[in-house]
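With one protein chain removed, the remaining protein chains of the complex are shown where they sit.
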Amino acid sequence: MFQDRIWYELRIMGIWVILIPPLTILTFVLLGLMLTIMQVDHLRISQVFTASLEMVLPLSAGLLTASIVSYDTAIELQLTMPKTYRLTTFFRLGLIIVWTSCIALFSSVFMYHLRFWRVPSQVETWKVLPQFIIGQLTWIAPLLWLVGVGFSLALCIRNRSASSALLGGIWMIEAIFYGYFAFTDWLKPLFLFPTTLDPTMSFWLSNRIVLLVTASVLLLLDWFLLRNTEILLQGITIED
Amino acid sequence: MMNITINHLDKTYRGGIHAINNVTITIGSGMFGLLGPNGAGKTTLIRILTGILRPTNGMLQIGEYNVNSEEGRKAIRHILGYLPQDFGVYPDLSAREFLDYIGILKGLSDRTGRQRRVEELLEIVSLTPVSNRKLKTFSAGMKRRIGIAQALLNDPKLLIVDEPTAGLDPEERIRFRNLLSDLGGNRTIILSTHIVEDIAQTCQKLAIMKGGHIIFQGTVSDLLNKAQGKVWIVTTQGIKPEGNITVMSTLHLSGSVQHRVVGELTNYTGAILTEPNLEDSYVWQMHEQRLPIQVNTL
Partner (left out) sequence: MNQRVTFLGVLKYEFYMQLHRRALWISFIALGLFFTQFHQPWFRPITTSASDSIIYWTGIVQSFLAVVAGLLLADRLPRDRRIKVDELFNALPCTVSTRIFGKYLGSTIATLVPMFAIYSIGAAYIVVRWNTLQVLPLALVSFAAIVIPGVMFIGAFSIACTAIIWIPLYQILFVGYWFWGNLLPNVGIPTLSATILTPVGGFICTGFFNPHGKEGVCSPGIQGATALLGAESFLLLLGTAILVIVALICYLKWQQARQ
């Protein structure tokens, strides 16, 4: 039943949920190849590959979450099922996160091996295995954070367009105004892309942990927000 | 046998909209009709019964379960089959896949048993030949049939169908009614509709809602009796009869016009008293509530 369930949920979410993460990595691989041929600086190419894991994959997962997970064409039926809609929604969320994580982990193996991985200075001196394992926080933290924020926005605002727009705006601000995040004390814990943009920062580990904790809090909040079936039902009618 | 007891149920939406006011009904097993115009509160009541919405006030007991509690609402889902008014489907799934998926959500964990059940239901609703077609290619009637099929997957003790025949052609409508009638027995089936004919053909007991209130509760015979002496056939030369009446239909004959009217018709020569049908009784009931009902003449 579990495999059947996974199959159906993926069918319902659509083929692009499966295709987007590998296509993203493939695009960056091609870009990396092109930059190598152009003899661009190795550090810059590493930055590009790190960005694919830390910035782009989490963005795509967050936008997919904001758009799909909180919207269902058969929601009224779903709300009457013994397998509650809360579980169904988190199941779908879990699929997006697990699939994106598999792609990220698989890609990181090659990036690390080929030394196209930007290692944060805080873990530079660590041994290979712990460095690689902890290094996965590079993408896990922003992935869960953007998914949590995307999901929360979609449930609170009850509008897919607005939540996607806000998530895109937040991403843009984090990418362009990263200097503020790197040097303003109260913003440091919310710095999403330090590995790509400023790997020398001294608070990388604590930043990753805070992001994970924030993401957990948001997802817990979402779990409780999904209890309100009346609001979920209303969400469809106010979509436009 | 499962009884549904609703006591003094209220539902007020945000913005102060009173969708349901002090509703008290008892529903036994068999087919029960919930009749009323659009905006009467039928769908709100249905959604409270299914546990989607919570009442503002009042008590709701379905069998042994108190639906006011979270445990009760969870328990109801295991014995419930529901066909919503706005029945949404997943357009890229086939009929078979959709039923299989809903079966999984209903907790039918054994794959072989579930698939067998899906095939049975596809046969019952006569959709086996198109079971591999995607739902986006289905007509409205076919979607409704899939809707009833998914509602029956878990062999529910309580089946609720909300406006199941809206938008269906006469043949589909008859097929649907027959299907619902066959499903009665030990089940409780609530048919919510604004189409009087659906109730007339299938239900022994019904309730009529208007403006969030129950304005009638009883058997079909009780409702018909209420309109005894109130239904007339009036033949004129073309002028519509006037008075405290509702014109149900107008038939143009050669040289005259025959009107079927419901209401208090006094001192009208040539008016013939006739037996009321359920639609007449419904209109009379609405008439008694002193709110205008428009009945289109064909």
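For reference, chains read A and B in written order, and residue numbers begin at 1 within each chain.
Quick note on the criterion: contacts are C-beta pairs under 8 Å (C-beta built on N, C-alpha and C of every residue); 3 or more make two chains touch, one makes a residue touch a chain.
What you see is a predicted model; the values in this text were computed from it and never measured.
Visitor: Which of the chains on display does the removed chain touch in the whole complex?
Guide: A
Visitor: Using the document's definition of touch, tell me which of A:Leu87, A:Ile134, A:Ile157 or A:Val213 contacts the absent chain.
Guide: The single option touching the absent chain is A:Ile157.
Visitor: For the full complex, which residue in A:Ile12, A:Leu59 or A:Leu232 touches the chain that was left out?
Guide: Looking across A:Ile12, A:Leu59 or A:Leu232, the contact with the absent chain belongs to A:Leu59.
Visitor: For the chain left off this view, which of A:Phe106, A:Tyr180 or A:Phe224 is in contact with it?
Guide: If we include the chain that is not displayed, A:Tyr180 is the one touching it.
Visitor: By the contact definition given up top, give the residues of chain A that touch the hidden chain.
Guide: Given the touch definition above, chain A has residues 14, 16, 20, 31, 34-35, 38, 40-41, 44, 47-48, 56, 59-60, 63-64, 67-68, 157, 159-162, 164-166, 168-173, 175-177, 180, 238, 240 touching the missing chain.
In the analysis below, only the chains that are shown with their structure count from here on.
Visitor: Residues of chain A touching chain B in their complex?
Guide: 1, 4-5, 8, 11-12, 14, 72-84, 88, 229-230, 233
Visitor: Sort out for me which residues of chain B touch chain A in the complex.
Guide: Within the complex, chain B touches chain A at residues 47, 50-54, 74, 77-78, 80, 82, 84, 86-93, 97, 100-102, 104-107, 109, 111, 150.
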